[in-house]
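Next up is a structure, given as structure tokens.
Removed from the display is one protein chain of the complex; every other protein chain stays in position.
Right, chain A next:
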Amino acid sequence: MTMPSEGTVEKELLDFLHVRTKTVWEEDTDLFAAGGLSSLFAMELVVHLEKSYGIAIRGADLRLDNFRTVTGMAALVRRLRAAAGDGGE
């Protein structure tokens, strides 16, 4: 299975959000601020990230603040993939 290269995580997430929410988002917009997305959608994001990038998001990483922005999610993906590549935390 091929993974998107590092630089495209943000773009892939923005595309995913566009398709799923029919709204264009900026990388640094708080998706869950007032008038934004629902908490249940947050769980869809968790599942999407785990499936798309082969990561497991657990424990202290599993908190809404990590999923508020595309920038934040991309950072989480990179960190967990790097940790997995290093043979775990």
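In the analysis below, a contact is a pair of C-beta atoms (placed from the backbone, for glycine too) under 8 Å apart; a residue touches a chain by one contact, two chains touch by 3 or more; residues count from 1.
The definition used in the following text is that contacts and distances are computed from a predicted model.
Asks: What is the missing chain called in its UniProt entry, if the choices are "Methoxymalonate biosynthesis protein", "Hydrogenase", "ABC transporter ATP-binding protein" or "Imidazole glycerol phosphate synthase subunit HisF"?
Replies: UniProt lists the chain left out of the view as "Methoxymalonate biosynthesis protein".
Asks: From the list A:L14, A:V46 or A:A75, which touches the chain that is not on show?
Replies: A:V46
Asks: Of the residues in chain A, which ones touch the absent chain?
Replies: Against the left-out chain, chain A lists 20, 22, 35, 38-40, 42-48, 62-64, 67.
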